[in-house]
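Note that this complex is displayed minus one protein chain, with the remaining chains in position.
In order of appearance the chains are A, B and C, and numbering begins at 1 in each one.
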Amino acid sequence: MENRPDDAQIAAFEAGIKLGALYHQFTGSPLNLQNADSMERAIAESISVQPFVEEINVNINRDMIATKLNDEFGYCELEGRMLTVGLQVIHGNTRIRASMTYNQERDYPLMEINEVESLS
Amino acid sequence: MENRPDDAQIAAFEAGIKLGALYHQFTGSPLNLQNADSMERAIAESISVQPFVEEINVNINRDMIATKLNDEFGYCELEGRMLTVGLQVIHGNTRIRASMTYNQERDYPLMEINEVESLS
Amino acid sequence: MENRPDDAQIAAFEAGIKLGALYHQFTGSPLNLQNADSMERAIAESISVQPFVEEINVNINRDMIATKLNDEFGYCELEGRMLTVGLQVIHGNTRIRASMTYNQERDYPLMEINEVESLS
Partner (left out) sequence: MENRPDDAQIAAFEAGIKLGALYHQFTGSPLNLQNADSMERAIAESISVQPFVEEINVNINRDMIATKLNDEFGYCELEGRMLTVGLQVIHGNTRIRASMTYNQERDYPLMEINEVESLS
């Protein structure tokens, strides 16, 4: 059976777009403890100008930065595993709460839908 | 009412992740008519190693490249509007067909879900 | 005749690395007039943690943003032509002043060395 997508599926799709975009736009950015604040803010504000984004929170793990700093040059790169992102997207009558969090056991920056909320 | 996502919503989310990733990883790449083939192939093969991707087709519009080539330097950049992408993602019992296509009227590289197919 | 590079050549090389990195890391970022400030700051602070960077200034052209905003969605992307960057790099006894500026006649975001200063 084939169907056109409903609001919840479109909202989920839009949430995925934002997390995929965020990850592949900003990972690789030169980073140390001095510029983590401005990087978090730029990422959150940049993704929030995209369609259907109601709210986004971006946190970069300072402990991981400290561990990853190159001894000689004093910086590292933004890696997916350093990022904790909370995202709310609304499309039509559906709000999706999604997140990216580093899953240590699976050694993977896991993106997932946490909640599907019907607004009507 | 709040719920956990079902297969179709997760499949839609995963499709979105792939298109967002593709866009923000590869746009900006130096491009002319000589390397469009290898760029298409690298993009398709790279995104296809990600989870849940069943099939992906990537086409870069040669006419747009020709129009955008810098007169002096003979190249341009891969832009979102040059890309036509067809993507099939499977999660659980759901297949999602999604695409990115340049929408001329809206002047926007539109990502959308074309079909939600129940496999059970 | 073949030679190892001197300080001025290494400084020039390092300046080039920074401008190439900046361009290909951050262009493509979702942008409108609301987040231009945080994007400028994040770019400048990120590139400044790389080796040999003495100073960097990043400006994003607001008029170009305003022109490029999508009518329906109210945002655009950071493009190379929107960026004006001034960069000072020091290696050994040489300071290089380099820049990226949009050259309208050539329709190209031109990167160039403006000055080579011997510090000894």
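Definition applied: a residue touches a chain if its C-beta (ideal position, glycine included) is under 8 Å from a C-beta of that chain, and two chains touch if they have at least 3 such contacts.
Since the structure is predicted, the reported quantities are computational estimates derived from the model, not experimental observations.
Colleague: Considering the complete complex, identify which of C:A8, C:A36 or C:I60 is in touch with the unshown chain.
Modeller: Considering all chains, including the one not shown, the answer is C:A8.
Colleague: I'm checking contacts with the chain that's been left out. Which of C:K18, C:K68 or C:R81 qualifies?
Modeller: C:K18
Colleague: So that we can see where the missing chain sits, which residues of chain B does it touch?
Modeller: Answer for chain B: residues 21, 25-26, 28-32, 34-35, 38-39, 41-43, 45-51, 73-75 touch the chain left out.
Colleague: Can you list, in ascending order, the chain A residues touching the missing chain?
Modeller: Its contact residues with the unshown chain are 23-24, 27-28, 70-73, 77, 80, 106-108.
Colleague: Just checking the interface: what residues of chain C touch the absent partner chain?
Modeller: 1-5, 8-10, 12-25, 96, 98, 111-113, 115-118
Keep in mind that, in the parts below, only the chains that are shown with their structure count from here on.
Colleague: Cα centroid separation between chain A and chain B, in whole Å?
Modeller: Measuring from centre to centre gives 19 Å for this pair.
Colleague: Using CA atom averages as chain centres, what separation in Å is found between chain B and chain C?
Modeller: For chain B versus chain C, the centre distance works out to 28 Å.
Colleague: Could you check chain C for residues that touch two or more other chains and list them?
Modeller: 28, 73
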